[in-house]
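One structure below.
As you look at this complex, bear in mind that one protein chain is not there, while each of the others sits in place.
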């Protein structure tokens, strides 16, 4: 019996999907201890936007450590943090005229979301936050209240209050409606908040992902997002975008909403922002909101991770020019084109997404599981998401070489065809 | 205006206490960008038990990165994780006959506490957790409910339910009683839970630190802890020790409770366990409890930090023999002896603690603040804790060289004398 | 200064609308201490279905008291209670093949609703109850959670959890939709409960009024109610009808839903059931649900009001034959016809209702207030309801004599015309 079977908690999950022991990794490939290589379309659940052991980053990090740079600094000032903050300000914030302050929380996405919810409640003096069906925001009790999936919610063991869920993303013509009910969710929300007898009081904030990644790669329409932001302003609520999985270049631009004409009050970042899987979480907060914080009100031991500042600073070099983002758009195009025939061949199959995050909805979880397993056998790491796990999610590193991208897509298409056709044959 | 003033959130705190920019760090010393060195009695809030840039760890980490080891693995298996788990099992668990499973949560202490609370509620089907006055368990909503300090609680913006607080640490003769009310808290708890009309139902768990570090270095008596564990068994509740700040060698033994004759159901670890400030959090859970988890019910992007496994593996080498722990005990003795005269000289001053965590309670927060500030001027990093920040806390790296330890203690004693005497003079 | 101004709480309300001191009352008339008579279209907020001091009841009650009948009996057996229960069983339950048990709660509607919610949660093991926008269910904390009006909710001072509100009454074509959003609320609810990632778990119960009286005389469609009942069964939730204001003959039949083809699991009754304003509240509960109660789990000092049993027994005589119910239907027709021209004359004016409860929606609260005040001056007691108080509600005693009914309607129509025309003139 391995030490994993002997001593690791029953809660372990991905190791059941990929039952090998990984040893090495570089850019879009991982190698197991037997030397078998896998193309990685999973990227550590969307963390490794710049690939495993990105060479710009490994070099900088090794240099930093070898020169005795401060590695752990809480919220003290360090030269590494200064470098990261200056770079982020110059490359990301200033070109967008964003006045936002940077708040470093404990280095997990859930912690950033908790901080955002606290601040929204503080600023408005209200308690309820609105989140959306299929949204995923984390596992700690505050963020979990906003996460929609009942499997995760059931683990809480206590009622998850002070968050109300509504349908996600519907626009006037309802193509993206996840409820299939034909309603217009913005009109509904507007009606609810204009009516003092609706039973539902105005919220502290609307909290959402522009693309629900774990929720099944559901893409909100530009119109819906703009209308929601407008509604938030009208009812005096904050507009918070959780860009943890789809920010940092994933959609072909630094923020997932750069082309959507919205101006969030708070933006939650984590995953890719820390560079090479080195943990960081950061909220961008409008200054007039940020000033409601008192020093140290929301702390966290690991909120000053200088190795992550160093690696994250290297990640920002990918945004100093538009080369990588151009590639992401091209790659995204290529990925969509590769999958399109599947949607044509099988009525149950749908493809959604933007940039280098795509969802291949195969209709049910059993099929998706079969596809994931057979891809793994064929040397492709990929995972499923969405209700019942019915959506195969493609989130390769943004830096994936053309050859790996093509090979991975070929495997996926071939495996999907095989799974769909075996079912027909049966 | 610096980038920090321009762009960092108003919530920043420690940088206000130590208003410099740090650049380098090694073992018990940090150096600011102007080259001024500071002896570090704060150790990153108790994270850096083995010093800044511990050479065993920097070497192992650099080797790991340069060989393209997997750095980010969620809960997949990796060779680095296997090495850490095997080492931990052999060095820590087996010699103590501890059957506990290892659950890796998101790499913050608060996340480990949240997972422990979820599991306790799942196992017992109860909702309330008992925590204690002055306890500190984290900032996310579940853990924050257990944290006692009103300053942190007020930031929640929603009611913090499902946790009940009671007085900490009283034994039969009440010397450790933090309420000064002469009551015997275990008898009270027993009476409450035996009475179906007390208004208070039996809890899912008792959650506590054996030494409340942030709470003011309050040390629970062995008798009280044993009685509490007995009560937990009687009422069918779990007994959870949050050893995040005082575990991993801090008290002269790996666990803070190795000499206390208790057997916790769940032990929460973070901070020092990850090695050199590299983030990790881990719960040790008795197997019969752990099996209540379903796969992936409590997830977290950064729950597989292989750099932390590599550094943490090196940290475990300090427990392969008893050299360091002997030193910790000797150093602790030296520290206590250095401070004892202060307690004799000033009736308001008290010293508490165990091993290399000591609290110098100077009676009020203003004095403590003056001491912290003047120590900083004199080249010593130290911080305060406890209600109103009245306790100066000493948590130097366990590996602090004798000379640095002595110098630091000399500065602290001299500054404390000066502050106390200036007050008398005024 | 009167004793009322001197000593009555600032919370008093109706006495501000009708600033006189009432002295006598008989059937549909009240007389103030100066001898001025008022026709009563308010009937004690829908309590006095059989008029003030109904002669059948006053005689029976006086006889009962003078013969030393037990007046206060908690849930002991009394001959008066037996008589009431037998009469109710024979006249109401048996003809409808209703197997329901009778649970007498504390004699307020809110108490009956609280008991129903407790039982639904007990039976299902779930916590959330679904209630509807504009619903009114009472003022105690459990029932208040289901009441939609923010004015009442704000008085709670604590979060009102464990109830979710949805839009009321929409059918496929949405004519009754109170949100104006074009959605189909049953389809929405169905979608929500079929989706394990909607963020909303199946409820313990759906709690609703078939006609929202306080909510503005909103009438649910038969189709919507049947679909909701069907959904309740599908998701394993109870279907609870709060018939407190519109039951006991108000709509032309004993229950408001006798002609709607639904079969509620629990029916909450109060107001009219106690006869002459003598307090009683009673839940009708299906036997298989009722058996989940343990003795005395939901008590209340005044749950055995024998004067109310005696008066209520007399009230049941009105249902031993169909005379009164025929009159109610005819009167309702007459009332609707009297108001119809107002809706034709003024585009802002709408009339809703059924039987002898009608709502005259005049578009805003200021108009309604003016109408109520001028009616009072003209000798008609009437009150407003709905969001912002914009709906003038007609709930005269069912026993109102033809002449009083006509006079009252004439006053109302004339006053409404005057108010609407003065506004036009201005």
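In this document, chain identifiers A, B and C correspond to the written order of the chains, with residue numbering beginning at 1 in each.
The working rule: a contact is a pair of C-beta atoms (placed from the backbone, for glycine too) under 8 Å apart; a residue touches a chain by one contact, two chains touch by 3 or more.
Note that the structure is a prediction, hence the values are computed from the model and not measured.
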Residue of C:39, C:148, C:204 or C:362 touching the missing chain in the full complex: C:204
Of C:77, C:326 or C:345, the residue that touches the missing chain is C:77
Taking the entire complex into account, which one of C:45, C:201 or C:378 touches the absent chain? C:45
Among A:80, A:115 or A:158, choose the residue that contacts the chain missing from this document, as touch is defined above. A:158
Could you pull out which residues of subunit B are in touch with the chain that's been left out? 127, 131-135, 147-151, 153, 159, 161-165, 167, 178-184, 187-188, 190-192, 195-201, 215, 386-388
For subunit C, which residues reach the chain that was dropped from this view? 2-4, 6-16, 18-26, 30, 33, 44-45, 47-48, 52-53, 58, 61-62, 65-79, 82, 85-86, 89, 93, 101-104, 106-111, 114, 117-118, 120-122, 127, 138-143, 145, 151-152, 154-158, 161-162, 204, 270-271, 276-279, 283, 285, 290-291, 293-302, 305, 307
Across the whole complex, the chain not displayed is touched by subunit A residues 158-159
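Here, only the chains that are shown with their structure count from here on.
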Return the chain whose centre of C-alpha atoms lies at maximal distance from the corresponding centre of subunit B. C
Distance between subunit A and subunit B based on Cα centroids, please, to the nearest Å. 31
Can you check how far apart subunit A and subunit C are, centre to centre, with Cα atoms defining each centre and the answer in Å? 49
Multi-partner residues of subunit B (each touching 2 or more other chains): 158
